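Every protein chain of the complex appears in place save one, which is left out.
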Amino acid sequence: MESGFLPRTRFQTLLDALHRAGYRCVGPRVRDGAIVYDTLTRAEELPRGMRDRQAPGRYRLEQTGNPRFFSWANGPQALKPFVFAPQEPLWRSERNASGEIRFAEISPPAERLAIIGVRACDLAALRLQDRHFQEGVVADSHYAARRRNLILIAVHCTHPADTCFCVSTGDGPRATQDFDLALSELDDGYLVQAGSEPGRELAAQLTLTRATAAQREAAAREIEESAKSQTRRLPSRQLRDALFANLEHPRWNDVAERCLSCGNCTAVCPTCFCHSEAEEPTLAGDHSRHLRLWDSCFTQGHSYIHGLTIRADTRTRYRQWLTHKLGSWHDQYGRSGCVGCGRCIAWCPVGIDITEEAAAICGGGTHG
Amino acid sequence: MNNARPRIAVHKFASCDGCQLAFLNLGEDLLALAQAVEIVHFAEAGPVDPDAAVDIAFIEGSISTPEDAERVRRVRANSRYLVTVGACATSGGLQALRNFADAREWLAAIYAKPEYIQSLATSTPISSHVKVDLELWGCPVSGRQLLAATRSLLFAVPPWYEKDKVCLECKRHQNVCVMVAKGAPCLGPVTRAGCGALCPAFRRDCYACYGPAENPNAESLARRFEGLGLMPEAVARRFLFINGAAPAFAEAGLKRRGKPHD
Partner (left out) sequence: MADPHVPHEAEVVERIQESPTIFTLRLRFTDPARHAAFRFEPGQFNMLYLYGVGEIPISIVSDPRDEHLFDHTIRVVGRVTKGFTQLKAGDRLGVRGPYGRGWPLRRAKGRDVMVVTGGLGCAPVVSVINYVIRRRDDFRRLVIMQGVKHSDDLIWRSQYSLWSRQRDTQVLVAADAGAALWPWHIGRVTELFDRVLIDAARAVVMMCGPEGMMRVAIDNLLHKGVPEDGIYLSMERSMQCAVGLCGHCQYGGKFACKDGPVFAYPEVKPLFGIRGF
């Protein structure tokens, strides 16, 4: 439901309305040569005119002089770190002198968070993380506590990177689900669209003008062009059978020669959910914290069971990742685990391209 | 370990003392440590009894003289559990750079009377001489590693040891990758975690002071460095540094040493 038009000069009023409602705003900022999500208090802090250039294993920013705040494709972070924390304590235990042990849950801080600039691929990924962490047999209370405190301001993606392929996974560039507000960025401001009750309440606090037909057309055209500009693609949205039919394909050896088994792809992947648990006792031994940390199927510890490592080499680790991401996700959650954000391509230190590997193993082209 | 406080010793071999400082810099935990264990030998901190029998011996430094090769055997014989701390003790350290050169020639070039210098042609890790129960990597090690290992031994369980890559810690800290965003020749993808991705957190490339991680693909990373524009000798120097004698790094480095700069 479209609410109206917000001129760029009044973008601050959106931040102000969120602050008044008790939210910390997090949005795109330039840090260390990349667009990252960070605390946002003033609209001037937004990356005006910044454009990213992404390629396998490479990410660079440049200033274009364009007045827009959102003329970039996603940086390394997704929504994942805001709901599934990279490392957090789950509970603590205390042992007294007579040996009794007491346990207490450690709850995450109940901070209300507004995330600004969210892209369609990341909303699709959030949907998958929701299914994994809170819609299964047990709900993860840490994830759920963070998730219910989120308000999401999406921006339809008009500047995909060369590494993007959300069109081929069906997840973008237009945001269609799970946002509270969605913005279409034009040269002079934003078409504002509410997607939830909190979104409508928020939009009502902004002084919006009526959107013109020309603005609507321009916005629709930009999203269409954005879709057309994507050159990468996966061979199909359903690669499960093709992957599991090719478990001995020579390409697995080939990619293992290049793969560093460093886990960067899984850390930047907005849907990867694997984590390990660890214990952190005090030296005195009177209490101990039980933590969870992002893990990766590229570590040895991921498949270690008392004396046996099921995936000791890179070939089986990469194969596990790809067959899970594009294959067995279908069995678990009814669709592929890839939303086409392209992060694993750009942030792989040696530039391994998931679309190329999938095509080499399953057949089918990656460009076109 | 029984109910009596375990006895520990901290021994020094060829090293800079930086890892011993990791103990001394523990702050309040140092007091807790002194209560949890009995420190019987730790020359830098005061107690001296090098031949005492102990439950845990921490060894800093590599073996670089004939006398040290003998001494480390006595330490082993006197210790129930032996832990190497730091790059020198664990891989041979920076001084192992001489393993790739003619050590005698270096001696002659530096000392007026090299015949007075009694040192071995190589610097080698403790594990080349005696059985090691636990290796803590780092240059220097962190206090956190020392405390975690000690706590595990107090619980009478084998210490947990880090073997994952720096990239895992780096991404958990949400650092921006210096290799992808700046083209810096970062060794994080082959280096053992444990430092908290300290250098990348300050926008610097990792220089592998924690040694090789498990399953390191140093060859692929070396090729990538060449792709970033580094000359073969520059790539070699990335690997042949603090932990250059660790086999995974030595192989990738030596392969490029002496290659013409084309």
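In order of appearance the chains are A and B, and numbering begins at 1 in each one.
Here, a residue touches a chain if its C-beta (ideal position, glycine included) is under 8 Å from a C-beta of that chain, and two chains touch if they have at least 3 such contacts.
As the structure is a prediction and not an experimental result, all values here were calculated from the model.
Across A:G22, A:P67, A:G136 or A:G363, the residue that sits in touch with the chain not pictured is A:G136. Within the set A:E44, A:E105 or A:D188, the residue that contacts the chain not displayed is A:E105.
Of the candidate positions A:R10, A:H249 or A:H275, contact with the hidden chain is made by A:H275. On the side of chain A, touch with the chain left out of the figure occurs at residues 90-91, 93, 95, 99-105, 132-133, 136-141, 144, 244, 247, 273-279, 281, 285, 288, 290, 292, 295, 297, 301-307, 310-311, 315-316, 319-320, 323-324, 327-332.
Across the interface with the omitted chain, chain B contributes residues 151-152, 155-160.
Heads up, the rule we're going with is that only the chains that are shown with their structure count from here on.
Taken in their complex, chain B has these residues touching chain A: 29, 32-33, 35-36, 147-148, 150-151, 154-155, 160, 163-165, 167-168, 171-183, 186, 188-190, 203, 214-217, 220-221, 223-224. Across the complex, chain A meets chain B through its residues 31-34, 36, 57-60, 75-77, 81, 86-87, 257-264, 267-268, 278, 280-285, 293-296, 299-301, 312-314, 346-350.
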